[in-house]
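Quick one: the structure is below, and I'll ask about it shortly.
Only one protein chain is missing from this complex, and each of the others stays in its spot.
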Amino acid sequence: MKGVQFLVAFVLLALASKLVSASDPSPLQDFCVAINDTKDGVFVNGKFCKDPKLAKAEDFYLSGLNIPGNTSNQVGSMVTPANVQQIPGLNTLGISLVRIDYAPYGGLNPPHTHPRATEILVVVEGTLYVGFVTSNMDNRLFTKVLHPGDVFVFPEGLIHFQFNIGHTNAVAFAALSSQNPGVITIANAVFGSDPAINPDVLAKAFQLDKNIVNQLQSRFWWDNN
Amino acid sequence: MKGVQFLVAFVLLALASKLVSASDPSPLQDFCVAINDTKDGVFVNGKFCKDPKLAKAEDFYLSGLNIPGNTSNQVGSMVTPANVQQIPGLNTLGISLVRIDYAPYGGLNPPHTHPRATEILVVVEGTLYVGFVTSNMDNRLFTKVLHPGDVFVFPEGLIHFQFNIGHTNAVAFAALSSQNPGVITIANAVFGSDPAINPDVLAKAFQLDKNIVNQLQSRFWWDNN
Amino acid sequence: MKGVQFLVAFVLLALASKLVSASDPSPLQDFCVAINDTKDGVFVNGKFCKDPKLAKAEDFYLSGLNIPGNTSNQVGSMVTPANVQQIPGLNTLGISLVRIDYAPYGGLNPPHTHPRATEILVVVEGTLYVGFVTSNMDNRLFTKVLHPGDVFVFPEGLIHFQFNIGHTNAVAFAALSSQNPGVITIANAVFGSDPAINPDVLAKAFQLDKNIVNQLQSRFWWDNN
Amino acid sequence: MKGVQFLVAFVLLALASKLVSASDPSPLQDFCVAINDTKDGVFVNGKFCKDPKLAKAEDFYLSGLNIPGNTSNQVGSMVTPANVQQIPGLNTLGISLVRIDYAPYGGLNPPHTHPRATEILVVVEGTLYVGFVTSNMDNRLFTKVLHPGDVFVFPEGLIHFQFNIGHTNAVAFAALSSQNPGVITIANAVFGSDPAINPDVLAKAFQLDKNIVNQLQSRFWWDNN
Amino acid sequence: MKGVQFLVAFVLLALASKLVSASDPSPLQDFCVAINDTKDGVFVNGKFCKDPKLAKAEDFYLSGLNIPGNTSNQVGSMVTPANVQQIPGLNTLGISLVRIDYAPYGGLNPPHTHPRATEILVVVEGTLYVGFVTSNMDNRLFTKVLHPGDVFVFPEGLIHFQFNIGHTNAVAFAALSSQNPGVITIANAVFGSDPAINPDVLAKAFQLDKNIVNQLQSRFWWDNN
Partner (left out) sequence: MKGVQFLVAFVLLALASKLVSASDPSPLQDFCVAINDTKDGVFVNGKFCKDPKLAKAEDFYLSGLNIPGNTSNQVGSMVTPANVQQIPGLNTLGISLVRIDYAPYGGLNPPHTHPRATEILVVVEGTLYVGFVTSNMDNRLFTKVLHPGDVFVFPEGLIHFQFNIGHTNAVAFAALSSQNPGVITIANAVFGSDPAINPDVLAKAFQLDKNIVNQLQSRFWWDNN
């Protein structure tokens, strides 16, 4: 009998830690602190949350955004995130933050989109050439060279990039209008998808020789996020 | 005196046709029929609308989606839209439609995103290889070969494409969850932007020789929308 | 001991298949593929979803919209749906599709509302007299006769209908701005509710003799959806 | 020269009073007090607003909801509104109020929908039989008899009614989740539209003899709002 | 073996009653009736709901808003709520109601905000001095003296109050644009928080002697909600 009670308690406990990944766009209570994802789970739009009575200050806290990201990689940049994956208290609240480090002489945060967020970036150190491209027909490029204290906006869903054109490290903080903004690095999604897109599609779309497409598809595509 | 009256009338008239391009996400009245854009105008999020008393059935109507689009172009496809630009009554209502024609043996609706809409497509004629790629880190490719009567969904903001792998014309209708979904054709926005993106950015991001980037940037990029 | 482990596994599995029917309006991740409803379940606004890692192309796919619906019924029409019930990948994405077939000489999609969606319809075959009515005070009727390739819009929440005035079958595709738009067929909801509305209410509201109301309430009301 | 100045001033003034009817769903400032509609105007989703510096307490105020509505009419009820038409300060704020009076022995607020709002009603006086019907397929009727102090909810978009089954006047206050909820009185929209719906549509949809439809369409349909 | 089956059933049952508190902003079905909160539970944004087939009229119903609230307390007022905690059918529907009673000669609903709702109030009995204050820089006060039948609006998020300046009881009904609007009574949150805010913060912010702050922080702060 005791065994049964223990088992029931155990299962309920297992369950509590199992129902992960679910919340939503506009908060319906003061906060709804996310519970960590589970492997065998059921999900919701956003994240499941824990009992608000159990919320604590640590749920709204993260340390470490003073530590430079390692930029020794293919693109020479690193994005350190502070979104709902790192700060469960952000769940349902519609905002997040990143620190971005760029190596000197060409550190690049390559062309990408955030499918669910606008980005506002402030430069803390270094010199960045930044830009975004509008949608069809015009595909206008808006660019600016940014110095410390400069702010720039990348509207939701548009392709954008930042490029370190200085000879020192560059550092920026950027805020995003979603607790889970998502990132689509264009080159990675197009040439590095798993499995690969039919190369005829890419050769025609990008006006590239099919051999070059095949080469690109066999390369490694680093994700700096 | 008459001149003054005439002038006032003229200015009000000019104004009425001038206040263009403004409405919004969730309707706050039965409908809010858009007024056409003006050259010298003031705008709002969405479109300005006309007096609801002046709305007529034609504002909610469009003809011509039975006419095949001309696919004699670089990519071998043509998108014929029925959104708020063509049907002013769609303003504020959050939905639109397109007809897509694909030339035989390789007509391609090239990789693109809709920054403000999910797409649901139904094939009316022909055989299409279609797919979308998820965001980072995984960049998983979801594909399917579609035949007449088959339906496929492309989630909001994700890169997707359709490719005619049959030896006949292909035709599809697709609906989008916005009256003004927007289109970003990836290759056009990246290699055909105006002005051009710094080629160092694209060479590094796409792991391409800078000469190839320069060649691509000098090409013509057809917009099939 | 093994039995206990097995039991825990079993319960977790049972749970996974049990938590059904829940998601929401604006996607907070790339997608959130719905899990089928359960009988003993807990629900959420929208639908619960499965682990995104388990999503597959089939979740975004449906076949069969090339097959004519059976119009041998009371109203002479049939709606074949492609919404979140048929395509779990539509969950959270805010759009759906239907095929509508109309019998010749009077096939009718009777006056109804979608409480959560605007509809945009394109005629593929035949001739339809379509219309919608605005809200109080004016209750203006907007109508149009549609031929193949014609498009018409029915704004969210308004009463609307389509009527085959031609001597051939008619076919249309219609998109709706919700993954679960809902349908309220006016006559069915008013005269065919379960249980019946107090006939005094309907006699007064519709200026009908109470005997006629009683007759109407005893009839069968076909749901063409 | 003075004439020109006068003219400019006059045109700007005309403009200010002309830009009517436009705001939106979620407030982007403390408030956005509506300006009254104009005859020659340009509109927006919702209402245009006045300079917030000119807002005054009266913009958020209405008197008179203590005065019984006149129920000497076809349906024996009267709805006295307090929405954005009466209280301009409600613009963008997503809520409104009504007082409803019901004549003794059968005063009826006939079956209707609010296309943009849920309703919550509290009875102040009298006895009401109230109900709503769910959407297809089930069309379930939910009813309750209400006494003073009783509260009932009518979910957004569903057909609902209130009926005075007592021998005294009845009075209720009801709140709606929109500053402009809209009302569609079912019988009025179906049988009293302007112009009339093709009677073949209504005869088939409501299983009524066409003569009865013609009679109904020639009647007067009182709007109690 | 039977014991195992029983155990599984028991756990599933326990689960069903355990998954509480979760739904969301815009309904995705006719309704989504909330299930009561549990102690050991998992939560979602809003509330979990029960199987729609099990919904009944009582879920949309509450009685007792005719009963005066007890105003024999520190502030001389009492708020009787009718929100999603009392009426589970309100879940996802974005509206709620309260009755407010005020003692004669100074009954006060003290300065507070609703973080998620605009309020519209109608006076049923008595005389109220009401007001709200706009945000920085101006902090303008909008006030009005209200009599029976008078209506006033308190925009979302702004500090507001009602004060009985008459010599009789006062009664009002107020509707709020959320099923769970939340209340922050300013004095209680600032001086009565648990644990107490560092008194140096409050002394500086409120220009008060630290002794007075300490006194205030040791007092009892009545919550009239």
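Per-chain numbering from 1; labels A, B, C, D and E assigned in written order.
Just so it is clear, contacts are C-beta pairs under 8 Å (C-beta built on N, C-alpha and C of every residue); 3 or more make two chains touch, one makes a residue touch a chain.
Keep in mind that what you see is a predicted model, and the values were worked out from it rather than measured.
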Among the chains presented, those that the missing one touches: A, B, D, E
Positions on chain A contacted by the hidden chain, ascending: 27, 30-31, 55-58, 60-67, 82, 87, 89-90, 93-97, 99, 117-120, 122, 124, 134-135, 142-144, 147-158, 173, 175-177
Positions on chain B contacted by the hidden chain, ascending: 3, 7, 10-11, 14-15, 18-19, 21-25, 39-46, 115-116, 178-180, 182
Chain E, residues in touch with the chain not shown (by the definition above): 75-76, 106, 108, 110-111, 113, 115-116, 129, 131, 133, 135-141, 156-159, 161, 163, 182-198, 200-202, 204-208, 212, 216, 219, 221, 223, 225
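Definition applied: only the chains that are shown with their structure count from here on.
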Interface numbering overlap (same over half, different under half) for chain A and chain B: same
Chain pair equivalent in interface to B-D, over half of contacts matched, among C-D, A-C or A-B: A-C
Whole-Å gap separating chain D and chain E, where each centre is the average of the chain's CA atoms: 27
Whole-Å separation of chain centres (CA-atom averages), chain A against chain E: 36
In chain A, residues with contacts to at least two other chains: 7, 11, 15, 19, 22-25, 44, 46, 115-116, 182
Chains grouped in pairs wherever the two touch, ordered by label: A-B, A-C, A-E, B-C, B-D, C-D, C-E, D-E
